[in-house]
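Note that one protein chain is taken out, while the other chains of the complex remain in position.
A and B are the chain letters, set down in written order, and residue numbers restart from 1 in every chain.
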Amino acid sequence: MATAMVGGAFSVIILTLIAVNHFQRAVLLPKREQKLEVLKLELRSRPNPVPTPAFAGASPAPAQAGVEGNEQLTSQIRQLDLRIRQLRIRRYDFARKGAYLLLASAVTFLIAAKCAAVFRRKLPAPQPQPDRHDRQFHDAKWARQAVTGGLVMLGGAALILALIPEIDLSASGGVPAGFASKEDVAKNWPRFRGPAGLGVSAYTNIPTNWNGKTGEGILWKTKVPLPGHNSPVVWDDRVFLSGADPNKREVYCFDALSGRTLWTGPVQSPTVPGAKPLELGEATGYAAPTVATDGRRVCAIFPTGDVACFDFAGKRLWATNLGTPDSAYGYTSSLEIYRNLLLIQYDQENVEEEKSKLIALDVSSGRIVWQTKRPVPGSWSSPIVVEVDGCPQVITCGNPWVIAYDPSDGTELWRAKCIAGDIVPSPIYAGGLVFAIEAYTKLVAIRPTGRPVRQAQGRGDITETGIAWSVEDSTPDICSPVSNGQLLYLLTTDGLLLCYQVSDGKKLWEKDLKTNFLASPSIVGDKLYLLSAEGVMFISQIGPFDKAQGRPEYKELARCELGEPCHASPAFVDGRIYIRSSTHLYCISNRRDG
Amino acid sequence: MGENKRLQAGVTRRRFLRDSLWGTCLAGLGVLTGFVVGKHRKTNTLWQIDPYTCIACGNCATYCVLDESAVKCMHAFSVCGYCRICFGFFGPEPVDITEGAENQVCPTGAIKRTFVEEPYYEYIIDEKLCNGCGKCVKGCNAFGNGSLFLQVRHDRCLNCNECSIAAACPSGAWKRVPPQQPYLLKPALSPSAALRVNSAERMAAHPPQAEHGAGNHA
Partner (left out) sequence: MRRCPYIIVCVTVLLGLVSPANVARASSPWFTARPVLSTVEGMAVPPTEANKRFPPPEFESGYVQPSPTTPAPRQDIYQYIDALVLLAALGISAYLVLKRRSRSAIFALAVFSLLYFGFARMGCVCSVGAIQNIVLSIFDRSYAVPIVVLAFFLLPLIFTLFFGRVFCAGVCPLGAIQDLVLVRPVRVPNWLEGALRLFAYVYLGAAILFAATGSAFIICRYDPFVSFFRLSGNWNILTLGGSVLLVSVFVGRPYCRFVCPYGVILRQLSRISRWNVTIAPGRQDPAIVMTGLTGGPDECIQCRLCEDSCPFGAIREPTADWTGRDYSIGKKRLALLMVLLPVLALSVGWAGSRLKNVTARMHATVRLAERVYLEDAGKAEGTTNASLAFRATGKPTEQLYAEASNIRAKFTLGGWFFGGFVGLIAGLKLIGLSRRVGRTDYEADRASCLACGRCFEYCPKEHARRKGIEN
């Protein structure tokens, strides 16, 4: 009996010790570890006294006091670290030994207790029983009630659990699944220069008459907080823009009906303390690339390499930084979304370093799905995705290659060496031809191969075989071309409008509009819309084409003034034009019904 | 006499019922055995971590039923870049390139860094000290070649029926492996094979619209 008592008491003591040990390990150790991390971070946040080779030129040597403080902190960290490690090993050790001790003492206790129990066991002495019948009857009755009671309790518990609401995954409160249909894309203005980036609107009911000074034809006008050269993008009743200054980057969503700002999405990547902010010229600015939407989310990229994606409610879905692009004038290429992929033409200077690439991010997660290196230096044009003979192609312009990729996996489809210099205008695809422009000198029409020729014909270089025609002329250096399939229009920065025949490259006419242009031309129905840098929209007639009415020529229909300078290409959607001026977003509509 | 007969008849009936039930149960067990044995794998399985799915979250260090986890870090030397500044060894921002505690990422100091030849350094895991927290794995995956990875050490693993780390694994990296292949090591595939797998996965994830030959990626 005494052994049992001793064994029991010993077990209890050891149990307590083990509990204390566990407490130390589970509570105190993590606390110390946390403290260690804090100290380590503090050390890092202090200026580094000894520039190591890895940080050559990182920071100048600080004052002597700082060095001493650092040394003190370092030794403190080392001591704490040592202590934590000692503690951990000791705790492990103790836990193991304690377990054995506890086991031994528990066994002793049990043996002694069992012996005691055996010795003290009384002989069975059955007492006279009351009525067995009644007892059994009641036992059965109570047992039934107990089982019923147990069942009721279980039922109650089930009921309470069943009341916990289930999360309905089908009614996805987030972003709708899938991607937009072709019809939806054609009805909207999802990216720079509208569907497929061709600058052609599917609508014909676009206003031709307004005046920014009198307010005539202006449905609404909203101030855009931060500047940017990027163009408005429209999906249903939402208009998207981005804006930035050297320190701040934002994405805006406006209500298309009222012009009200629905939300502002900040895009803040961690700024490096001490790093100098990116300095960019006025020509490109801090928010040149246009955002892109797939009708579910909107993605934006900035010259800092920040890419962010928001849902239509303004919640940031993901954000990433691709690393600041090395671009001579600042990064300007706009985004394109193909199915579930966000395509980024990420061209950078110095071809030999092979930094230029085409990147495809998964639009729902921001993860890189594929990326393909590009043999070109920095460029400022935007990729387009078009379907050639039913085969979707990403067409990109760079110096000197025009390259098409398979958007699903980034493999190259074809390339043509035909343009040189700084490439700013984006390519277009019209009348079965891809048009690329070399500034001031050349317009090239390439006949793309629809079927993949990747291996068959020497890596798909179609420079020799695929150039349909090429003309030398004073081509634009900024504005992209536009075409209705028969006629191709070029617009130079200083106002020269050129018209070519798509089929053979024959120049039909040219017209000097005697003003400057930065926005790219657009075609709406049978009208050509040209927005000058001063904010004047030149609206002219396309055609006529039949010989009876003579050869086509420039025929101006209207000039509408906005009264503010404009850099961005406008968006044309269902009876409205959205124009971003240097400070405002305008919505132009003749219909007041809204 | 009649009473006795009736009693006997009752007993026989009950015995017959019981016997047939007994036979049914035995047969049922036989069928179950047949069904279960009919499956291919007959040997035991072991737990292992797929290093290519593992995100080194740190659960392995804390969820193991053993005080000192059965999971330890392993080093694939053939994959290692022998970097001078190894982010499996140093924290994200080493104050100095020395082995001081303030620079190390390993909480137990289990990684030994030795100079091999300019500019290469060798990193060896001291298995006795390693607690399987995966901090070094995270650093190496993020900035290096990914040569550090976590594995179940089978001399330590108890091979629980339900591994409690596997139950807590956020990325589904824990697998049951056959005892013939107790480790899932790096490098798992030859480079060309890895490339082919990648492109095949890509094709599966984003089926191209036109009939592109899969061989294009090889």
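Methods note: a residue touches a chain if its C-beta (ideal position, glycine included) is under 8 Å from a C-beta of that chain, and two chains touch if they have at least 3 such contacts.
The structure presented is a predicted model; accordingly, all values stated were derived computationally and were not measured.
Asker: Which one, A:Leu151, A:Leu257, A:Ala420 or A:Leu557, makes contact with the chain that was left out?
Answerer: Answering carefully, the residue with contact to the hidden chain is A:Leu151.
Asker: What subunit B residues would touch the chain not displayed?
Answerer: Output for subunit B: 11-12, 15, 18, 21-22, 25-26, 29, 32-33, 35-37, 39-46, 51-52, 55, 57, 59, 65-67, 74-85, 87, 91-93, 116-120, 122, 124, 127, 135, 138-146, 153-155, 157-162, 164, 167, 170-172, 176, 179, 182-183, 185, 187, 189-192, 194-195, 198, 205.
Asker: Even though one chain is hidden, which residues of subunit A still touch it in the full complex?
Answerer: With respect to the unshown chain, the touching residues of subunit A are 22, 26, 34, 37-38, 40-41, 44-45, 53-56, 95-96, 99-100, 103, 110, 113-114, 117, 124, 126, 131-133, 136-137, 139-151, 154-155, 158-159, 161-162, 164-167, 169-170, 172-175, 177-178, 269-273, 275, 313, 315, 317-323, 340, 362, 364-369, 371.
Keep in mind that, in the parts below, only the chains that are shown with their structure count from here on.
Asker: Which residues of subunit A touch subunit B once you look at their complex with the stated criterion?
Answerer: Those in contact with subunit B are residues 33, 39-40, 43-44, 48, 50, 52-54, 70, 73-74, 77-78, 81-82, 84-85, 88, 92, 95-96, 339-341, 369-370, 390-392, 406, 408-409, 411, 451-452, 454-455.
Asker: Touching subunit A in the complex: which residues of subunit B?
Answerer: Listed in rising order, the residues of subunit B that touch subunit A are 67-68, 85, 91, 93-97, 100-102, 107-109, 199, 202-203, 205-210, 212, 216-217.
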